[in-house]
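Only one protein chain is missing; all other protein chains are in place.
Up next, subunit A:
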Amino acid sequence: MVPSRTLSPTANLPQENSTMNSASRPVIGIFGAGKSGVAIARLALDAGYTVHVATSGTVEDTDQLLRFVAPGVIAATVRDLLTLADILIIAVPLRRFRELPLHAMAGHIVIDVMNYWPPIDGTLPDFNNAERPSSVIIQEALPDTAQLVKTFNHLGYHQMEDLPRPTGAPDRTALAIAGDDADAVETVARLVDDLGFEPLPAGPLTASDRLEPDGPVFGRQLDAMDMRRILQTDHSEQAA
């Protein structure tokens, strides 16, 4: 049995006496303790957020893993994430996302970090539709009151780790944020900013194909100006 510092959910709620603005900050819950989930968890923790992470394994196993790769991040069950967190982040392989309690995500902001990338994911019949971005298909699998926002997906996990810079830094990397709900996009933009990236709203989910693996910004380290220009150019080309 793993000695667990962090298994009691109540012991880990944000402390009253913690830093000034942490009380007003959303609690982050991440599904997936893989490459991308851990990278985002570490950034959020560094930025002062309370972060919970769940995998399909036991809380003890997740805790053991987090103690080494993201100490300070709290292991939780998949179910507990739904009550502990304000913002949910899905960072599991796309082929497994239907295992998550999607219906219970009502009322949450949900960030989609996943990609449909056939060379790696294989052909997934649900997603094999060039007309429909994967995030649109995911939004449809969620209850109406869950607000899906796509971001983080277009940077590699090493980039997430290496590229964060404080607000205003000249070499700050931009993260495109696609979503249908303006408030949700704004909330996620604040998170992205806190985590060290320049948030760049990039339209509704129907336009999120521009963030996908075959799109113009995928894997690229761009500042906000270049990314805006590329997304606009690409958009007008598509519209034309």
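One rule holds in what follows: contacts are C-beta pairs under 8 Å (C-beta built on N, C-alpha and C of every residue); 3 or more make two chains touch, one makes a residue touch a chain; residues count from 1.
Heads up, the rule we're going with is that contacts and distances are computed from a predicted model.
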Using the UniProt record as the reference, specify the protein name of the hidden chain from among "LLM class flavin-dependent oxidoreductase", "Disulfide reductase", "Diaminopimelate decarboxylase" or "Branched-chain amino acid transport system permease protein". "LLM class flavin-dependent oxidoreductase"
Given A:T55, A:T151 or A:S208, the correct residue touching the omitted chain is A:T55
Please pick, from A:A33, A:A189, A:L205 or A:I230, the residue that touches the omitted chain in the full complex. A:A33
Checked against the full complex, the residue among A:V69, A:A104, A:I137 or A:A224 that touches the missing chain is A:V69
For the chain left off this view, which of A:E161, A:D193 or A:D223 is in contact with it? A:E161
Cross-chain touch to the chain not pictured, restricted to A:R95, A:R132 or A:R228, is A:R95
Footprint of the hidden chain on subunit A, which residues? 2, 33-35, 38, 55, 57, 61, 64-65, 68-69, 95-96, 117-124, 156-158, 161-162, 213-214, 219-221
